[in-house]
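With one protein chain removed, the remaining protein chains of the complex are shown where they sit.
Naming follows writing order (A and B), and every chain is counted from residue 1.
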Amino acid sequence: MQLTKDGKLKHFLTIEGLPPLLLEEILDRAQQFISLPNKSQVQAPILRGKTVMNLFFENSTRTRTTFELAAKRLSADLINLDIRNSATTKGESLLDTIRTIEAMGCDMFVVRHSSSGAAHFIARYCAPHISVLNAGDGRHAHPTQAMLDMLTIRQHKGDFTPLKVAIVGDIKHSRVARSQIHALTTLCAGEIRLVAPKTLMPFGIEDMGVNVYNDIEEGIKGVDVIIMLRLQHERMNTALLPSVREYYARYGLTEERLSLAKADAIVMHPGPVNRGVEIDSRVADGPQSVILQQVSNGIAVRMAVMSMVIGSHAQGTGDANVS
Amino acid sequence: MQLTKDGKLKHFLTIEGLPPLLLEEILDRAQQFISLPNKSQVQAPILRGKTVMNLFFENSTRTRTTFELAAKRLSADLINLDIRNSATTKGESLLDTIRTIEAMGCDMFVVRHSSSGAAHFIARYCAPHISVLNAGDGRHAHPTQAMLDMLTIRQHKGDFTPLKVAIVGDIKHSRVARSQIHALTTLCAGEIRLVAPKTLMPFGIEDMGVNVYNDIEEGIKGVDVIIMLRLQHERMNTALLPSVREYYARYGLTEERLSLAKADAIVMHPGPVNRGVEIDSRVADGPQSVILQQVSNGIAVRMAVMSMVIGSHAQGTGDANVS
Partner (left out) sequence: MQLTKDGKLKHFLTIEGLPPLLLEEILDRAQQFISLPNKSQVQAPILRGKTVMNLFFENSTRTRTTFELAAKRLSADLINLDIRNSATTKGESLLDTIRTIEAMGCDMFVVRHSSSGAAHFIARYCAPHISVLNAGDGRHAHPTQAMLDMLTIRQHKGDFTPLKVAIVGDIKHSRVARSQIHALTTLCAGEIRLVAPKTLMPFGIEDMGVNVYNDIEEGIKGVDVIIMLRLQHERMNTALLPSVREYYARYGLTEERLSLAKADAIVMHPGPVNRGVEIDSRVADGPQSVILQQVSNGIAVRMAVMSMVIGSHAQGTGDANVS
């Protein structure tokens, strides 16, 4: 469903099932956008005359802004639909909302929704000339986040096959973790370790070919990459977690713990960081942290994906003038 | 007041009083924007260097977005003024707000306001180089909505003179209906029928040259076009209406009732549709429905009107470089 008949990326909904070569194409394109000498020259008219709609049913200023920047740098017309505050859409079905917006003439939907599967649903039912990019759906997937993480890893480590990667935190509720696991698996990472308290570890996750740890010190021992997850505030005072203080005591990434990983291990976090909850400030701001580089890579990855799905349009319909 | 001395469109406030040729020019221009092979080419620099201000004193995500898209496709700089949330404008008179915004240097105001006459007021008092487009004022007028409806009718039916058109629903509170009646009258539609319960029919409306029906089955018998109006939620539980269920029973457009109209009759609705209130889903989604086409036509009509009023500027002042 995400690919055209000739294998081009049409929608970007989940990493699951995408061929390795396609993930590598995303990384290569993103790297090109980054490598251009300066941003003025990056501004490519690849999406000139195209309309991108930001449909954020769930609020996320940060993610919305990165998609907005990516679209504008490719010369698209970008519309932020204030869909949560729209009086009329409240009484309307999702399908009616989508039909109406697509009738306004647009080429791409960027969808964020609290329900798993929302982006798939929209991709299935929207007009055939529209591409859907998943910017996070429920607990299901957040594929552009996973790809910016892969880009960051590749920039530091090159080949994925020898790498040991630990993902630490609330795996159970994390769409980011799910997409990262699929991406790392597809790119043939050497070993994927998941580190979490039992209450935050999904049942049966070992079936995905990962190794499960409940002890962070064992989990990060000798790894090349540590990916910390963000602990959601709404999770903090529930039965799943003892207390923020105890969580930090047992799972917080301190300098001492970090020293258990390889000496050149990198530390990642999707942001925003809860300092002193998931991670010690000295680690977050330390020399092994690549957290801000992840943010920069996020723009490039979104530009790459946008340029690829528009390319699939040109292929499919012959009516777009893409350079 | 809407026309320059040499008959060009300067403001677009109401259909009432505009010459038929001018309405036809709007339709012709809009059709041109639609007929261009693809949107990339539509993107005309007609409004390059021009500033359009969206002044929505009343919220409407949908209408605001269509004006935003129309402006951007013509290369304007568009500013959405968050006028309802502006702390300072709250204590300020409308006139002070307008004077201040026009001093920022702009060429066009798109005005939506809950008070009838607001757009006229602004057009009367704003600087002479500014054009005002009415995006809905109280119960008075919504001229771009009426023109997109006319465009949709013309695309399906061609000539207006032989047509029987029924407008069904809350005529009394509808600025859309009022503008449609003026447009259909100006374009010499054969017969205009209004269908509503007595409580939702304006007193003395027959003077506008329309035929009044309280029974939907009589009202839509043999018509070419059925225009359903949206029932506002705030109207639903008042003395004017028995109940939503009874309203649907008496005035909802079902497949059975639709069969009373001509076999090739089209069904229109300004959206968003209250399914099962004004209209059965099978009709809204059925082969005679042109509801989504109306949305698409909305962008083209707004582009047409914007390009025409900017043309009047060039004529009037000689300082705009419009192609």
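Just so we're on the same page, a residue touches a chain if its C-beta (ideal position, glycine included) is under 8 Å from a C-beta of that chain, and two chains touch if they have at least 3 such contacts.
Remember, predicted model here, so these are calculated numbers, not experimental data.
Undergrad: Touching the left-out chain: which of B:104, B:188 or B:208?
TA: Looking across B:104, B:188 or B:208, the contact with the absent chain belongs to B:104.
Undergrad: Using the definition of touch stated at the top, determine which of A:73, A:173 or A:313 touches the missing chain.
TA: Selected residue, touching the omitted chain: A:73.
Undergrad: Among the options B:4, B:31, B:51 or B:214, which residue touches the chain absent from this view?
TA: B:51
Undergrad: Mind pulling the subunit A residues that touch the left-out chain?
TA: 37-43, 59-62, 65-66, 68-69, 72-73, 233, 271-275, 292-293, 295-296, 298-299
Undergrad: Mind pulling the subunit B residues that touch the left-out chain?
TA: 48-51, 77, 79, 81-83, 85-89, 91-93, 96-97, 99-101, 103-105, 319-321
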